[in-house]
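Let me begin by presenting the structure, written as structure tokens, before commenting on it.
Shown here: the complex without one of its protein chains, the others still in place.
Chains: A, B, C and D, in written order; residue numbering restarts at 1 for each.
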Amino acid sequence: MSYFLRRLGFLVLSLWAAATINFILPRLMPGNPAILMIGRFKGQISPAALHALELQFGITHAPLWQQYLIYLNQLVHGQWGLSLTYYPVPVSKVIAQSLPWTVGLVGTATVLSVGLGVTLGVFTAWRRGGRWDTILPTLATFTAALPYFWLALLLLYGLGYEWHWFPLAHAYSTNLTPSFSLTFIFNVIRHALLPAITIVVSSIGGWLLGMRNNMIQTLGEDYVLFGEARGLSERRLMIHYAARNAILPSLTGFAMALGLVVGGALLTEVVFSYPGLGYQLLQAVQNEDYPLMQGLFLMIAFAVLVANFLVELVYAKLDPRTRGGVSS
Amino acid sequence: GCGQSGTTTAASNAPQHALQVIPGLNGAFQDNFNPYSGSALSGTLGLIYQPLFYFNLVGTQVYPLIGKSYQWSNNNQTLTVTLRPNVKWSNGTPLTPADVVFSFDILKKFPALDTNGIWTHLTSVTAEGNQIVFQFKQPDVPFAYFILGQTYIVPEKIWSQFSNPATVTNQKPVGSGPYLATNFTPEVYTYEANPLYWGGEPKVHTLKYLDYSGNESATLALASNKIDWTDLFVPNINKVFVSKDPQYNHYWFSTGGTLFLYPNLANPLLSNLAVREAISAAINRPQLTNVGEYGYEPPATPTGLVLPPEKTWIDPQLPAQDTHFTFSPAKAVKILENAGYKRNAQGIFTAPNGTPLSFTIQVPAGWTDWDTDCSLMAQDLKQVGINATVEQLSFGAYYSDITTGHYQLAMSWSNMGPTPYYLYKSLLAPKNPGNFEGWSNPVTTAALTQYRTSSNPAVQRQAIYTLEKAVAANLPAIPLIYGATWYEYRTQYFTGWPSASNPYAQPAPYNYPAEAIVLTHLTPRS
Amino acid sequence: MTVPLIRAEHLSVRYRRARGGDILACRDLTLTVQAEETVALVGESGSGKSTIGKTFVRLIEPSAGHLWFRDRDVAHLAGSALMDYHRAAQMIFQDPFSSLNPWHTVAHHIRRPLARLQHLRGSAAEAEIDRLLEQVNLTPTGQFRDKYPHELSGGQRQRVAIARALAANPVFIAADEPISMLDVSLRADVLRLLESLQTRHALSFLYITHDLASARYLAHRIAVVYGGSLIELAEAGELVEHPAHPYTRLLLAASPGSPMTGALPETEQSAPDLSPMRSGCPFAPRCPHVMDRCREVMPDWTPAAPEHDVACHLHA
Amino acid sequence: MTYPLELQQLRVFYRTRDGEVAALRNVSLSINAGEIVGLVGESGSGKSTLGLAVMRLLKPSAARVTGSVHVGGQDLYSLTDDALRLTRWRHIAMVFQSSMNALNPVLSVESHFRDTFLAHDPTMRKSAIQTKTAELLELVRLNPAVAHNYPHELSGGMRQRVVIALALALNPSVLILDEPTTALDVVVQRAILDQIRHIQQQRRLAVLFITHDFMLVSSLADRIAVLYAGELMEVTAEVTGDTALHHPYTKGLMRAAPRLLGTRVTIESIPGEPPDMRTLPPGCPFYDRCSQRLPRCQKTPLPPRTGETFIRCHLVDDSITVHHDIGGDPS
Partner (left out) sequence: MTESPRRRSQWHEWWSIFRSDRRPLVGLILLAVLVAASLAAPWLTPYNPSATVFTPFLPPSGHHWLGTTANGQDVFAQFVYGGRISLAVGFVSGFVATALAVLLGMLPAYWGGRVDTIFATFTNIMLVIPGLPLLIVITAYVHQTGPFTIALVIGLTGWPWGARILRSQTLSLAQRDFVVAARLAGENRLTILLAEILPNMLSLVAANFVFATIAAILAEASLEFLGLGNPNAVTWGTMLYWAQTGQALLNGAWWWFVPPGLGIALVGLSLSLINFGIDQISNPRLRVSNVRRQRSEPGRPALPSQQKVGEPL
């Protein structure tokens, strides 16, 4: 119970800290959203607009602590306000509209990347010294070091533009209306493939190498040898004895990655004009869109924390040592 | 009049190709057709809501829209607009003078909507039959541009119901313009021709506005000949775009507002005309054009006038050296030497009182073409013995610095309007927000007043001539290059686009309300 | 008798744990170590031996009781006073593999306490290092000085650890299972070394072990602990010949080399209760002679023979 | 006759950065049914290597094995992978040196048993597995409820018992115990040894008991094999008697351990350190440390010996009486 309370305490504390940082950060930046709005138009709107915009955006010159209290109060009441970038569209709407795409694309890609990376890591470690074990980790090292926006552009240009294998942009063809028809779903998948490949290719290496390292460490453990001595099948040994233990140290990393999914994959989304949250986040930051930033940051913090929490549950499932009692 | 007679004879069985538009780079679209929102979807202003008139900024035309004509009286303190009869809202109800009056009164009621400061100039707006009467506090003829051309008319019935019009997303807009918003998704939204449009149903039936956040994917779409109309910045446009389909692919990068190097005149060194002249002579403007701006933004001229659109305003008596700049480091050096500046040990000129000519040039970080321009200028200035370092600041810092005079040199924009007055007013009127440099001079102030208070074109022209000379001679801000309006279009499906030879309206899809003028001029290829 | 070198009086050590409640790893311990005496502390794993050892050298601050060094209570010293005490009381750890820093040379390990505790530097320190290495038979010293731990055998490492403890020029050393991680032949080595050091340096040892045979070999007296409590204390020979406490008897029966065959004299094998709330004898749950009283009251300290004390209701 | 376990000329080479290094050299040893053979030696002498080699658990990439290992007359090294897998636990089982870590921390005790049974008999019923598991746990004097526990919930002694129970699961004829009790408390150690002996006698197991503790093994084993630098130096049936003839190394081991009872005898250590396996001298590997060495011990290879018991020492070659002073002064 006290453990649970402590976790809850940490959760609340983290959210508060994220909210506070998120309050402070944009206000550290010089200027205000109204000024930046003028910048967006390179001065094409009249300077008289500044005052009007400030009025619209409710930019007060009240003392910071007062603004902070108001801000916290609104947060607690679940009011995320109106986005300034998209004024007067509510933040919740901006997020709600982009979130499914981001979660769909980045989430799937992350899960794929983790799944494939882990599997390949297990496989190469198990066949240590074999042909695949020399090829795959080296390749993984290379792909992990690729600047992924660069890769994205190359893929977009080569596979999309030159060879027409993939669409150039968007989450689905602009002549379709979203529906649950098979055509639409396939269309969505087709559009997601290239960005997903980019994400997977550039992140799979890390998982592969991490898992391979852990596996090799685990394969040196006595219980694996003891299992082998008992005549267990290779499959059972590889999965239930080696991999199951080797995966434990990576779980926190998975949690982080899964949590950060809701932050979107900024550059990938931009390159492929994918309607996800990544670009919204960039815009929010660049436009000092306090409410949108606040919404996004809090959502990310929340997602990471929840993912961490879930992983802790999974951890307990995978590692009996964490289920109460004193670990040895 | 520019009304189009609707022709249905060409209607064929095959549905018309939808005109594909990329209205600039955006994050996913948000459903917002509020004419008072700075982030309303492209097309809201122009296609749906219209002002009384459209003033062409790249030509000389004035298009009557909801208004039919206007007239000054009462010593230029009263402006009377006659409305076009039989204008209907898209829901079928007639557009009444009361709607027009309401559209102005709402700005008074909600100052946050009054982005042009209409009510700082007006005392009242009233309807008299088919006419709307605007009472000015003081004569200000050029301000009519904001009243006639920049204030959009909304139906009173709908907008009077909102407790705060600024926070409405207005997803089902009812306007008087040539198009109706019919379908929205975050990736694409659609306009369809308004059959009730007072000018007749436009010939282009369907417009699709596509969302692209990535420059690369947008350009690839353009290069794949999938886009009919856009305003993307495309380097090497002939190769990247035109050559992909030379028959149909075209572009026209019209010149926009002049970009200046603003000297802070509160700085004792920069308040010295010789220093400004030397700086101006030392800058290699063609290099800025070619290296910094991919050859798209031509060098500006000493008067600061935007050419060619404003070429008719040029004083024919203007001396030759005031019609174009010559790049001459030698001249720059000579000017400084003549003015008593001496080089110090580092080769930097110093004022007679010993302060070296050493300046920072402020520029917003991330405006990379400007960043490059500034670094080129810094190199140019170093060549002639003026030390300049570029300071890239976040836009907020930059903007507050230039508006509060906390800078030495800064590159920035200027404002543009239907006549050069708007530029000069913003640049030269004392205490004007656009007068970053802090210029104040009785001659220019008098000339501005002369223009403002007269509706006589000849008088106005004389005022402009005075201002041109003053600017060219005094360099209150140093003109650099012209901004450009990116605009690419395809003629495979639609013809009648504005072009350099026929600049009938500002051509880019983000130019409002010009885009409505363009779209109503297009005809589908049969 | 003169003032004992070290005397623990009603010493208790409490560990705070995040989960599962606090534990008393050492409970109401009273034990003296005379000058030049070796007292062995034997007991099963987890009985608190290391805790007691670390408390004696004040690596742990006791939660109750006194720790007299000569005539000074060192139980709660801190700062430089504690450093002074460490000059007199040092420790040798069980695991020579983790008690030496793989990053430092042999000489460095000895140089540090010389510098910090003896204020010896420069050539004087180097000479002292040589002398100490010689004393633990790491000769020729030149060959060992600049080696790294991984270049040494287990026995050699343990010797370095001993030399490091000696560098403080202590009068008391707590040797915490110094041979349990060593190979058979090396064990004899280290035992012999400790034996000889004692006579040469007039050292006192608290020799911690779970091996009765070596305790008997090295120690003058043997103290048996169980569940954090001292349960029997006697002269070494006397204890192995005439164990009084049922646990000691069990221990003896189980030790290799004991003549006892057949089933061990115990009922079940559960770990002792270390919670501060425990009231009875810690061995009661396992004791074949358990009585009701044993579960309720901790037995008093009673003599089973001259110079042979035991805490057991059987002897009350 | 066929021995349950018979090693002939077993050699193991490890592949190291310095090339192949022999860890076992020409080890020949046979164990009878119902017999316990203790294998003693210093750390690094090759005891665990022997155990693993017998199980054929050394990775071919890391080690090369020559000679033969016969389990119940069957050559282990000629089996296919699958046959080997099936032979292993059914005929020969092993308890590892570090049994503390021999159980998979994420699996319950029960799963370990289930895995073991199913690996050898996939058709085995769940209920059969449960009863067998309970039986085995009781055999090592554990409460059958322990089956539901996870390894970390067990004490070291309990874990060790679980591992032993696992080793007995398929009723093998040969059991290799590699230091099964080193990590344990003496009391627990003793209890486990008692159980091992009990089961061994009951099932007439051939046991190879690996340890470095001479005292421990002398009371337990029928014969003791002394390994030094990868070679068997002596196999002896009798260690306590004063008259028995022993290899100087064996005597050194005996003298090194303090006695629990009786008069206090000064212990002695074996001087020096085991030799570097990469650069073994041609003669007796113990030469450097031997107090009774002869000039020719340095160069002359040790005589090969086989049989139930033997001593490989040049002193014994010449029938020179080796002085037995292990008992010290018999007063």
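The working rule: contacts are C-beta pairs under 8 Å (C-beta built on N, C-alpha and C of every residue); 3 or more make two chains touch, one makes a residue touch a chain.
Remember, it's a predicted structure, so these values are computed and weren't measured experimentally.
Asker: Among A:Leu50, A:Leu82 or A:Val304, choose the residue that contacts the chain missing from this document, as touch is defined above.
Answerer: Hidden-chain contact among the options goes to A:Val304.
Asker: For the chain left off this view, which of B:Leu196, B:Val240 or B:Val459 is in contact with it?
Answerer: Going through B:Leu196, B:Val240 or B:Val459 one by one, B:Val240 is the residue touching the chain not shown.
Asker: Per the definition of touch given earlier, which of B:Thr44, B:Asn194 or B:Gln392 contacts the omitted chain?
Answerer: Of the listed residues, the one touching the omitted chain is B:Gln392.
Asker: Contacts of subunit B with the missing chain: which residues?
Answerer: 215-216, 219-220, 223, 233-236, 239-240, 290-291, 294, 365-366, 368, 371-372, 375, 390-394, 396-397
Asker: Over the whole complex, note the residues of subunit A touching the chain we left out.
Answerer: So the residues of subunit A touching the unseen chain are 10, 13-14, 17-18, 21, 25-26, 28-30, 106, 110, 113-114, 138, 141-142, 144-151, 153-154, 157, 161, 199, 203, 206-207, 209-211, 213-214, 217, 220, 249-250, 252-253, 256-257, 259-261, 263-268, 278, 281-282, 284-286, 293, 297, 300-301, 304-305.
Asker: Using the touch rule from the top, list residues of subunit C that touch the missing partner.
Answerer: Considering the whole complex, subunit C reaches the absent chain at 54, 57, 59, 83, 86, 90-91, 93-95, 97-104, 112-113, 116-117, 147-148, 150-154, 161, 164-165, 167-168, 180-183, 186.
Here is the rule we go by: only the chains that are shown with their structure count from here on.
Asker: Any idea which two chains share the most contacting C-beta pairs?
Answerer: So the chains sharing the most C-beta contacts are A-B.
Asker: Taking every chain's C-alpha mean, which one sits closest to the mean of all protein C-alpha atoms?
Answerer: That would be chain A.
Asker: Report the inter-chain centroid distance for subunit B and subunit D in whole angstrom, where each centroid is the mean of the CA atoms.
Answerer: One centre to the other, that is 92 Å.
Asker: When the centre of a chain is set as the mean of its C-alpha atoms, what distance in Å lies between subunit B and subunit C?
Answerer: 88
Asker: Two or more other chains touching the same residue: where does that happen in subunit A?
Answerer: Within subunit A, the residues that touch at least two other chains are 325.
Asker: Sort out for me which residues of subunit D touch subunit A in the complex.
Answerer: So the residues of subunit D touching subunit A come out as 55, 57, 61, 85-90, 93-94, 96, 98-99, 101-108, 115-116, 119-120, 150, 152-153, 163, 166.
Asker: Taking the touch rule as given, give the residues of subunit C at its contact with subunit D in the complex, in rising order.
Answerer: 44-45, 153-154, 183-189, 191-192, 210-214, 216-218, 237, 240-241, 250-259, 263-264, 266, 269, 271
Asker: Which stretch or stretches of subunit B touch subunit A in the complex?
Answerer: 27-28, 30-32, 34, 37-39, 111-117, 120, 146, 166-169, 183, 185-188, 208, 210-214, 216-218, 220-221, 223-224, 257, 364, 366-367, 393-397, 399-400, 412-415, 426, 433-434, 483
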